[in-house]
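One protein chain is absent from this view; the other protein chains keep their places.
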Amino acid sequence: MMPLLRLESVAKSYWRGTRELRVLTDVSLDVHAGELVGVYGKQEAGKTTLLKLAGGFEPPDAGTVTFDGRDLSGVSGSAIARLHREEIAWVERSGPESRELLMRVYVALPMYRRLGPIKAERRAVAALAKVGAEDAADARWSSLSNTTRMLVAIAQALVREPRLLLVDDPTAGLGIVDRERVMGLLHSAAEDGGLGVLMAVPDMPAMMHAHEVRSLSRGRLLAPADPPPDGHGTVVEFPGGERSA
Amino acid sequence: MPLSSLIHLYRVRLRSRYVQELLALAGIAVGVALVFAALVANTSLTGSVRQLTSGIVGQTRFQLAARSAEGFDQRLLVDVKRIEGVKAAAPILEVQANVIGPSGRRSVLFVGADPRFARLGGVLLRHFTAAQLSQQQGLALPAPLATALGISLGAPVRVQIDTNTVPVLLGAQLQQSDIGALVHSPVAIAPLAFAQKISGLTGRVTRIFVEPEPGADRRVEAALRHLAAGRLNVRAASNDVAVFEQAAYPTNQSTALFSVFSALVGFLFAFSAVLLTVPQRRRLVADLRMAGHEPWVLVEMLLFDALVLGVAGSLVGLELGDQISRHLFGSVPGYLAYAFAIGSQRVVSWQSIAIAGSAGLVAACVAVLAPLRDILARHTVTDPPAADKRARQWTALAGLACLAATTVIVVAAPRAALAGLVALTVALLLLLPSLLRWIIRAFELLTRTMKTPVPTLAVLELRSGVSKTRTIALAATGAIAVFATVAIGGAHADLQRGLDAAAYEFDANADVWATFPGTSNAFAITPFVVPAATTAALRDIPGVRNVRVYRGSFLNVGDHRAWVQAPPRTATWPIPPTQLRKGDLSLATVRIREGGWTVLSQAVADVEHVSIGDRVTLPTPVPIPLRVAAISTNLGWPPGAVVLNADDYARAWGSPAPSALQIGVADGMSADRVAAAVRRTLGANLPAKVETRRQRTALHFAASREGLSRLTQISILVLISAMLSMAAAMGGMIWQRRPSIAALKVHGYPDLELWRALLLESGLLLGTGCLVGAAFGLYGQILLSRALEAITGFPVFYSTAGLVAVAILALVTAVAVAMLAVPGYLAVRVRPAPGG
Partner (left out) sequence: MSGLSTKHVVLGLVLQRPGYGYDLQQRLASRLGFLGLSENAVYKILDRLEEDGWIKPTDANEDGGGTTRRALRVTYEATDIGRLRFKEWLAMPSDRAVLRDELQAKAHVTSDPEDLPLVLRVAEEQQRACLSELGMLKRPALARVADPEVPWMHCAKMMTDEFSVRWLQFMVDWLDAICELMEERIQRTAALTHSTPQ
């Protein structure tokens, strides 16, 4: 099956003055529809860059990013915009830049053009309800809790009914209970909604919800080793010497 | 995006920024209002003359015009009609007259027209067909004029022409429905024969209007010229408009110049107000981009913002401008009314509305589209380039280049003043950021050793803000306003001094003047007959040293209605001594006294293509050869001036009638007392206005000030709007900074210190802007004064207005900062908030 999203030997550097900062050296990755792929990495490992490249928000220096069979680097500016409005949704954790917006307006932003104000906001309120944040509809970002913010952000991404969801560090600042709730949402978006979800987290427990796990380190993406031949060699040694299967 | 969505998003965002939106709207409104008011004032001036001219001229193409007020023999009409190709011709007699009613007197253009004109002429005279007037011995006046003078239909009215005052009946009141906008013109109409009778010009007309057969234009014109034989002018029928435009040129130019400055201030006002909402707009742009909207959708949204702002601002501005043009600019510059019949009608052309309105829209668009760079960048999330030092250097270099260009214009080509002014303004705007940076740096160094943290706090925000468009726009508002006021105010003062000198020297030729009464007596241009006995009687008055005859009038030279001064040979200063531009004063004075010589202003000399020593034959009623003794300024009369002695004048005009009697008072005698005696003596024989030199000088000074009053009014408006705009924009900026003030308060800074720091910061920013503006303004003054001299030939006395400039900059800064005291105080009362 053709993957929804494919990154092939992607590289990206930034220039800090005269110094080149090589963030990604050689990254390849597939995300299929209905699959939640988690990328584990420490701070500064290049997770956000990876997501930006995956969404076509930035062009890679080398390699290709293919969405639904289309090379994103060859897509024109307005077509990219259309993709972002309809197919590739970025979950913006930091919320709206315009702090004065009510959440119903913020969530409706991608829909105003297609639906007009009344329908767009009706859809926005429905999306908020779907993630369990209906109370936030008439609130502003500044008055929301961390969890509700994340839920609103997910609602703003899901409202466009996209095919690919890009999520950067969705569990930051959340407690265990809320972490489970947010991860559950993403998991079911993939599993039940059939979306491809690519998320990056610096937190291993959150990775447990992913169908596939990668680790980003030193500009490269590590895939899990092939399962041991005996099939159930999942043995971890703890300092105390106990074993758990 | 659907319109409903655009409106919805606009409405949603408006809630959190309506104050800034109102400020922006006010800024655009002020700019539009000033532009519109100036445009209306200008078009009204020319427009009313144009309407009157076309009201008389109608479909005629040519005119045969007399060169003096006495006109020419009406029998010439027979010859004109005999010309092959003339379809129709009609005579007209125009006389400057006073109409006197129970409640006042008014100078009017007294038009005597033939019923034949009804078919030929314009709307003014068309009324004649129906009017019983053509049969009656009556006068027709526009209804508003009749009302103002308290004259009702059929009531007697006195008409004063020359030295005669004749009672006539008001035969008709012309309504708007009869003559349209001309109802506001100062005009009186009578049948030709009747007009000739009461003006004592029996059998004479001043103009014959001619309508040629189609295609016969050139032939007819040539024949007319032949008929005129150099003693009459052959002109296009609508020539008066061109002559007037020439005369009104300086007023219109200066008004236009000021309007441009006002518009610039208004625009900067709008710009800094709109810039207050730029962060909000920029954030929304980022949000919409993240939501996946194409750049053109964002542009669409911004343009919608601009449209709302521009349309609303322009509408308010047009209304405001209408009010300003009605109440402030309504008065006609006095000096023009002496030579032209100018009505009080306001002419609002669609061009004025379009220009002012589109200026408002453009201002709104430019200001709103400031975040365009964010939109056009393909990838949103990358950081903006930090280092723009190179850009800054280039800006400063370009500014210096503009300054250099201005200097070149001042030195080498003062006629290109408008270009110079544009260059200077651009230089000001380009150099402002660097100058601001330096002054703030200097301030920092100066206050480094001070114990109080106030200066440091004040500079904190400024230092980082120098590169921000908003800060620059704020300083630029003050800079442009002060620049405009100082430059134009200075040039205005220079001009004033020049005009005063010209008037003073003109009046100083006699201790007591006797002139024809009426609004135009200041120029002493209306001839009146003085019997020899009267002159003798005047000489016998005790204290009278001598009585001299002065002659003068207006003379059309090309399109210039020049002021002819013909002082007696024995006058102390036949040529106003400070008004000579080229030539030797004593030699020229000797030659004028000698006769056969003339002094021309540059404009007149240019029309005749002559310079000093050349022969010239002016288009006088009796052309006589003269030689040019010197070139003068325009002697304070914009279209130009001619000086010759009174005897040469009498020959050239074929009339010995004086325009004024100049009476010298013996030493030690009171001019006032002598004037009273003269008044008594003349009173019996002829109605004349008798004034002492002092009274005339005062009158002249008042007149020239009135002529320039529009400049003063606009400059005050500009200053007020600049102060308001700076205070408003700065206030908005301070208000937006409350979170960072709250963060500072966490560190324990007391309210008072923060408040002082805010005021110091405002003062520093606005003061610097104004200071730079003042410095450039002084330079602009030199430029404008040189330009006035070169373009209009006005007498200009340059002097540095340094003190005035300092006063203006101090005033503007102080008032703006004072207006910030309350919002600043309210802002520092914010609660301390960690992490702001």
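Letters are used for the chains, namely A and B, taken in the order the chains are written, and counting of residues starts over at 1 for each.
Going forward, a residue touches a chain if its C-beta (ideal position, glycine included) is under 8 Å from a C-beta of that chain, and two chains touch if they have at least 3 such contacts.
Model, not experiment: these values are computed from the prediction.
Taking every chain of the complex into account, the absent chain touches A.
Summary of contacts with the chain left out: across A:K52, A:R104, A:R163 or A:H209, the touching residue is A:H209. In the full complex, subunit A touches the hidden chain at residues 40, 42, 176-177, 179-180, 187, 203-205, 207-209, 212-215, 217-218, 222-227, 233-238, 243-244.
One rule holds for everything that comes next: only the chains that are shown with their structure count from here on.
Averaged C-alpha coordinates put the centre of subunit A at 66 Å from the centre of subunit B. Residues of subunit B that touch subunit A in their complex: 1-2, 4-5, 7-9, 12-13, 15-17, 280, 282-284, 286-297, 378-382.
Considering their complex, residues 52, 57-59, 77-78, 80-86, 90, 92, 96-102, 105-106, 109-110, 112-113, 116-118, 120, 156, 160 of subunit A touch subunit B.
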